[in-house]
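Below you'll find the structure I mean.
All protein chains of the complex are present and in place, except for one that has been dropped.
Naming follows writing order (A and B), and every chain is counted from residue 1.
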Amino acid sequence: MTNLEADVGIRVMGSPATAPTPRMGAAKPRKRTWRQAFRRDWQLYSLALGPIAFFLVFRYLPMIGNVIAFRRFRPGGSILGTGPFTLNYFDRFIHSKTFWHVFENTLILGGLTLLFTFPLPIVLALLLNEVRNGTWKRFVQSVSYLPHFLSIVVVVTIIYQVTALDGLVNQAIHRFGVTPIPFMQQPEWFRTIFVSSEVWQTVGWGTILYLAALTMIDDDLYEAAKIDGANRWRQTWHVTLPGLRTTMITLLILNVGTFLGVSFEKVYLMENPLTYSTADILSTYLFRVGMASASSLSYATAIGLFEAVIGLVLIMSTNLIAKRTVGTSLW
Amino acid sequence: MVAIEQSAPRAPATPPAPPAKPRLVTAPRRRRWGRIHDTRGYRAFQVFNAIGLTLVVIATLVPFVHVVAKSFSSEVAIRTGRVNLLPIGFNVDTYRLVSHDHLFWLNYWNTIKYTSVSTVVALVLTTTYAFVLSKKHLKGRTLLIWVAVFTMFFSGGIIPNFVLISAMGLRNQIWAIALPNAISVFNLLVMKAFFENLPPELEEAAAVDGLNTYGILMRIVLPLSKAVLATMTLFYSVSFWNSWFPAFLYLDHQNLNPVTIYLRNLLVGATGGTNMGGQISDLHISANVQAVAIVLICVPILLVYPFIQRYFVRGVMLGAVKG
Partner (left out) sequence: MYHSNRRRSLTSVSAGAAVVLALGFASACSSKPDEFKDKRVGAMSNYAVGVDFRATTDQPLHFSMMYNNHPNYPLNEDWLFWSELEKRTNVHLDLVEAPLSDYNQKRTTLINAGQAPQIIPKTYPGQENEYVSSGAILPVSDYVNLMPNYSARVQNWNMQSDLDTLTQADGKYYNLAGMHEEKRTEYSFAVRTDLLTKDGIATPKTLDDFENMLKVLKDKECAGVAGCYPLSDRFNFAPPERPGGNLIRTIAAAFGVRAGWDYNTVSWDFNQKKYVLTAESDAYKQTLQYLNKLVTEGLLDPESFTQQDDQALQKFAQGKSFVISSNIQNVINDYRPNLKNIPGATVGMIPPPTGPMGNVMFGGRLENGIIFNADVKDSPNFVAMMQFVDWLWYSENGQEFAKWGVPGVTYTKDANGKRTLNPDITMLGFNADTATKQLQKDYGFYNGIFVYGGTRDLMHSFYSDEEQAFLDSVKDREVLPVPPPQPFDEDQQDQATQIEVDLTPHVMQESLKFILGSRSFDDWGNFVKELDGLDAQTYLGLVTDAYNAFQQR
């Protein structure tokens, strides 16, 4: 292990030393040579050894398995695949109509989910922040986390009950003279139902980080703002929100990068052939492929790599935009 | 003083610049609320806010109460759809039955063990790495961040991981659960963002006082980061508490399983969610048992929350900067 760690250290710190370090935009305060940097910060580097060993062993080593995106994988055969290298699997999804259809669905569903589940926790956190009664505040907080703990199977069951022909929603709209709608059979309703349930399940939980971030805001800022005559709105606008900025931007970048990863299990349990046209997403599609075929893992891996590249591009662009516009970024 | 500048906005719009006003260190900060008279608009907002939050409470609490009510109801009452918010045909047989199930408690104990060990490992690795990454002056920092970010998107898939864990001899061991998921990049980067928000002057002062990097982390940074540490503890422990997949893959005996697998076998086995075997029919799971299982797995983690909440207190930075 120590050998490995030493090896890791050398690899990580050594390699860029030989190449001129590329720097984008943000000018570094001082340029140091690696020797200087290491002498100054060796304690910091030493703290990184454990995590880097973790990443190399448990994350990077298994990545070798991705080679099967380029070779036929026979279940039970070599995990590195067999036969000649090929781009067939990429070719296959690029020319598959269904693939692009489910890809589009994934983008839309993921995008809508992000659009609602990202800002709403901020709103809720700010609302909670305005509550003066401490007990009530703690109560609301605790209760709003509850849905996060329900398993997806249970959440989906609740969705089915609420949206049934004789369910809560239809009973309510029936009062207004609307004929009952078979929500789960209509593709145009799927996204609404899915996103609403995601909001319901995640908003409370999502406030936690913001509430933690609120604790880091210096009270002096509020005092100062008040002395300047700022009312509550202005205090929120000029002190609270900026205080949450780093957290918000970090979460936004991370969420944009990963928004293709819509929950498989939930969609799988919620969709049916009638709603395929809007509900079917990459992961459910891959699941069907996987059920049907032996070489599907190669195909799935190829699509996985494609998804990963998109995610990477998304996170890089979001990061760049964030850096240019608000000056906060991941790196 | 400088701390204020640090966390003050750098946004394009110029703030009504809170110029650092000198103030009494001892000023009671709890009194902040009452000082300025609320405008009428703000009072109206308070009313709407209260109504809105009440709605949130109802929307989130009702389904949960429903599950709890089911767990205390008779099977027939549930199956005929008569149970709403109150138990019908009150029955605690299932609680009695489950609480006498040796396997349930064994798996419960496993979950507690796996969750605590995994969370500790995860916190140590995440905190150290986040601390390193938060040092903007560090040469190679971008590369180190990329080492982590890259793995958010590229992974090895189930089989290579399985081969790796088997080759390392970790199968049927707690480390198969604790190690492979020790760092969530998401949590890592969030934590890094928090550390970056800490005033650098504190550390510089500490360095002048002769603390080395380890000392700064342990004695300055961590005590000031209780809220984020609490959050991370919560995030990690909840995710380990709820996770079942690694345990399902790497543990081959039910005596080693966490309670999530016990529960999942009850729930999904009954729904046929991912069970493609055509074996749906030989399974009869009572809706009441399902509800009980859900309640039993949720309750402990809900009880933990208030302890975490204690750390979500405002003004931790105040004393620190002054001190």
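Criterion: a residue touches a chain if its C-beta (ideal position, glycine included) is under 8 Å from a C-beta of that chain, and two chains touch if they have at least 3 such contacts.
Keep in mind that what you see is a predicted model, and the values were worked out from it rather than measured.
Screening B:Ala59, B:Ile159 or B:Leu302 against the full complex identifies B:Ile159 as the residue touching the chain left out. In the complete complex, the hidden chain is touched by one of A:Thr113, A:Thr207 or A:Ser296, namely A:Ser296. Interface note: of B:Thr111, B:Thr151 or B:Asn265, the residue touching the hidden chain in the full complex is B:Asn265. Chain A residues in contact with the hidden partner, per the touch definition given at the top, are 74-77, 79, 82, 92, 96-98, 156-157, 160-161, 164-166, 182, 184-185, 268-269, 271-274, 276-277, 280, 285, 288-289, 291-297. Residues 75-76, 79-81, 103, 158-159, 162-163, 166, 248-249, 252-254, 257, 261-262, 264-269, 271-285, 287 of chain B touch the missing chain (whole complex, contact as defined above).
Just so it is clear, only the chains that are shown with their structure count from here on.
Listed in rising order, the residues of chain B touching chain A in the complex are 3-4, 7-11, 15-16, 18-21, 23, 27, 29, 32-33, 35-36, 38-39, 42, 45-46, 49-50, 52-53, 56-57, 59-61, 63-64, 66-67, 124-126, 128-129, 131-132, 135, 137-157, 159-161, 163-164, 179-180, 182-183, 186, 189-190, 192-194, 196-198, 212-214, 217, 227-228, 230-231, 234-235, 238, 242, 263-264, 267-268, 271, 273-274, 276, 290, 294, 298, 301-302, 305-306, 309, 311-318, 321.
Listing the residues of chain A that touch chain B in their complex gives 12-13, 16, 28-29, 32, 34, 37, 41, 43-45, 47-48, 50-52, 54-55, 57-66, 79, 124, 127-128, 130-132, 136, 138-151, 153-154, 158, 200, 203-204, 208-209, 211-228, 230-234, 238-239, 241-243, 245-247, 249-251, 254, 257-258, 265, 268-269, 291, 297, 301, 304-305, 307-309, 311-312, 315, 326-327, 330-331.
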